[in-house]
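Here the complex is missing one protein chain, while the rest keep their positions.
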Amino acid sequence: MKASAAGACRPARVRQGRRPQPVSVVSYIIRRLIGAVLTLLVVSMITFGIFYLVPRWVGASAADLASRYVGRTANAEQVAAAVKALGLDKPFYVQFWTWLKAIFVGADFNTGTSIEHCPAPCLGYSFIGRNPVWPDLLDRLPVTGSLALGAAIIWLVSGVAIGVLSALRRGSFFDRTAMGVALAGVSLPIFWTGIVCLVIFSYGLGWTAPGGTYTPIEQNPALWAYHLILPWITLALLFSAAYARLTRAGMLETMGEDYIRTARAKGLEERTVVTRHGLRAALTPIVTIFGLDLGLLLGGAVLTESTFSLPGLGKYAIDGIIASDMPKVMGVTLLAAFFVVVANLIVDVLYAVIDPRVRLG
Amino acid sequence: MPGGHSFLDVRDLRIHFPTDDGLVKSVDGLSFALDRGRTLGIVGESGSGKSVTSLGVLGLHNRRNAEVSGEIWLDGSELVGAQPEAVRKMRGRKMAMIFQDPLSAMHPYYTVGVQIIEAYRVHNDVSKAVARKHAIDMLGRVGIPQPARRVDDYPHQFSGGMRQRAMIAMALSCDPELLIADEPTTALDVTVQAQILDLMRTLQQEFNSALIIITHDLGVVAELADDVLVMYAGKCVEYGTATTIFEHAEHPYTWGLLGSMPRLDRAVTSRLLPIAGAPPSLINVPSGCAFHPRCVYEPRTGGLGSTVVPELADAGGGHLVRCHLPTAERRRIWAQDIKPEMEGA
Partner (left out) sequence: MKRRLAAGVAAGVALTLGLSACGGGTGENKSDTSGNNASTTAAFNVAVDKVFNPSDKKGGVMKFAISSDWDSTDPGDTYYGLSWNLARLYTRALVMFKVAPGTASNEVVGDLAEDVGTPSDGGKTWTYKLREGLKYEDGTPILAKDVEYAVSRSLEKATLVNGPTYFDDFLDLKGYKGPYSDKGKDNPAIDTPDDRTIVFHLKKPYGGFDYFAQLPSTAPVPQAKDTGVKYKEHPVSSGPYMFKSYSAGKGFTLVRNPNWDPSTDPNRKALPDQYDVAIGVNADDVDNQIIAGTIQVDIAGTGVQPAALGRVLGDPTLKARADNPYALRLNYTSINPKVAPLDNIECRKAVMYAADRTLYQQAYGGPLAGGDIATGLLPPGIPGFQKLSVYPAGPDNKGDLAAAKDALQKCGQPNGFATNMAYRAERPKEKALAEALQQSLGRVGIKLTLKGFPTGDYFSLYAGKPSYRNGNKLGLMSNSWGADWNDGFGFLSQICDGRVIRETGGSSNLSVNIPEVNTMIDQAAAETDVNKRNPMWAAIDKRVMEEAVILPGVWAKQVSLRGTETTNVFVNDQYGMYDYLAMGLK
C-alpha cells in the first residue's frame, strides 16, 4: 500500500473539541446554579411586586388590603391590628426583606397563646388560615409529583410511539386518524374531558376512583396508582397529542437525512435504521421539551388538580390567588420557578450529553 | 461490453418516479457491465440519473415511490426481482457505497468507531472487541493516523479529508466486491482530493474490487477510470475506455463536457466552452434525441435529431455512441473543430 497522503504533507489538524470533560461539566453546572439563584430572586421580587404594587396603584391603602383578611364585621381597630400583624404598612423593600430573610433564618410568629418559631426555610404564614406555608408545600408536592410523573411517562411513551408509527406510515389511514385524534386531544379543555370521564368511568361504570381520592404511595402503592389512573390518562391525553405530532415531524425530518441512507447502505435491518439511527436523532428535541414540560408541571397542574380535586400545588396556588393570600402564592411561585430553573439546567446538560456536537457554556 | 456475464451486469435499467406532476424518468434504459478489478466512471450533469442509478444498484429506492424495472446481475444474482431481504444482506457485504458529504452521511451522535463496528457486525457474527480491533485496523489502512485514539472520535471532530477516509473505511469494512463512490471528492479541497483518489486506487488494487466512480468532474475520471459512461437524461449517450473518450470522443455532449473542463495545458487566452442551454426536464424529455435542443450540430441530422431517438451504436471496438450524426462526420468534427480548440491553438 502506498504510504498514505497523510505522510509528508500533513494539513494542520483543527481539533474541534472533544466530548465535554467531567470538570468542565461541573463548573458549568455551578455557574448555572448561581444564575438559578439570581433568577429565583428576580422571580420572587416580581411576584411580590405585583402583590404589593398593583393594589396600591388602584388607590388601596394598607387598611383596605387588610380588610380582606379579617372577618366581615371587623371594625377599624381590628383592621388596624391586621395591618400590623401582616406588616402591610411597611414599605416594599422592608416587606420583601422580611420574607426573604425568613427563608434563610426562619421567623417567629404569635399564635395568640404563645410564640412559635418557624424554622428555615420559612416561607411565611398564610394570611387567611395563618398556617405556615412551607409544610403545606411539602405536603402537596408528592401529590403534584405523582400526577406529573405518572402522566409524563404515559404521554412520552404513547406520544412517541404514535408519532413514530405515523411518520413511518405517512399518509396512511392510521396516520391521518392519529393526527386527527391528536388535534382533538390538544384542543379539548381538560376541565371538560375530566368531568365527563369521571361521570362515565368512575360513576357510571365504576372502573375508576371518584374525584378527590388520593392515597400516598407509601401507604398503598396499588391504591395510589388506582386513584391516579384517570387523572393520569386525562392529563397525558393533552400532552400525548402534542408529542405525537412533534415526534412525527421530527421523524419525518430525520428519516430524510443522509445518514439514514448510509445506514441502509450498510445493510442494517429497517427496524434498526428506524430506532438506532432515526428515532435516536429525532428524540433529542423531544427529550429536552419533555424536561421543560415536566418542570413546569411540577409547579402545579392547575386545571387537572382542580377537576379531579387533587390536593396538589396547583390547587394550592388557585386557592391562594382567589383569596389574595400572598404568602401562599409567593411560596408556590418560588417552588414552581425553582423546578423550572432546575429542569432547564438538566435539559441543557442532557442535550450536551446526547448530542456530542453541542458544547456546554 | 454490455451483455454476457460480467461481475456486475446492468441490463435496460429503468427507474421511474410517479409524481403529481408526471412520471419522472430518471433512468431510462441503461445498460453496462463491470468486472472486478476495473473502474467505471459515470459522468453527467446534475439530474442525468447517475446517483439514481447507483442507489438502484444497491436497492435503496423505496418501492412505494419508485418503479424499477430491468435487470441487475451481481455475481450471478439478479437484484431487481429479488426479495428485499436478500438484497439487504448483500448491502455492505457484496456491494458498498461511499457518499458525497461525509459529514451529513455519518450519524452525528455515534463515534466513527461505533458506526464502523455496526457496519461490520451486521454481516459478521463477532464480539464487540473483535469488531473494534477491526475498525481500528480499517482506520489505519485508510491512512488515518493514531487510529486507536481516533476510533472514539465523532464525525464532526475530523477534518473533511479524514472524515471521507473514515467513511471509506466504513464502506470497506466488510470487504465488498463492488464499491460505488458517489461524488467522493466533490466536498473536499483539491489537495485532499488527490489523496483520496490515490487511496481509492490503492484500496481497489488491494481488494480487487469493482469500482464505480460517479462524478461530474472529468478530471477525477481521468485519474481513476478504466471505462467511462456518459449519461444524459437518463440514458447512456457514450461509452468507451477512458483513453477512447479522452482521445477521440464522438458525442457532442461529451465534446461539451471536455470543452468546458479547465485544463492546465490550454492557453490562458482560450475561453471555456460551456454547453448552451439547461438540463432537460425528466418528465417532459425532449422528443427524438434528448440532447437535440442544445446540440449545435442538430441541423446536420436532417430532422432526425428532433424526431427519432437515436440507438446506442458501436462506433468501433466497443466504443458506443448514441447519435444521429454519421461516424465519419463525428470524427471529422472532433479532429478539425473540437480537438484543436481544446488544445488551445
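Each chain gets a letter, A and B, in the order it is written, and its residues are counted from 1.
Following the convention adopted for this analysis, a residue touches a chain if its C-beta (ideal position, glycine included) is under 8 Å from a C-beta of that chain, and two chains touch if they have at least 3 such contacts.
All values reported here derive from a predicted model rather than from experimental measurement.
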Chain not shown, its touching partners among those shown: A
Option touching the unshown chain, where A:G124, A:G150, A:G185 or A:G211 are the choices: A:G211
Touching the absent chain when the full complex is considered, from A:A63, A:L141 or A:L296: A:A63
Touch criterion as defined above, residue of A:V94, A:I153, A:A184 or A:I200 at the omitted chain: A:I200
Chain not shown, touching residues in chain A: 60, 63-64, 67-79, 81-82, 85, 110-114, 116, 128-131, 136, 139, 191-192, 195-196, 198-200, 202-204, 210-212, 306-309, 311, 315-316, 319, 322, 324
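Operating definition for what follows: only the chains that are shown with their structure count from here on.
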Rounded Å distance, chain A centre to chain B centre (Cα mean): 54
Chain B contact footprint on chain A (complex, rising order): 1-2, 4-6, 9, 11, 13-19, 257-259, 261-269, 277, 280-281, 354-357
Chain A contact footprint on chain B (complex, rising order): 55, 58, 60, 88-93, 96-97, 99, 101, 104-109, 118-119, 122-123, 141-145, 153-154, 156-157, 159, 161-162, 167, 170-171, 191-192, 194-196, 198-199, 202, 206
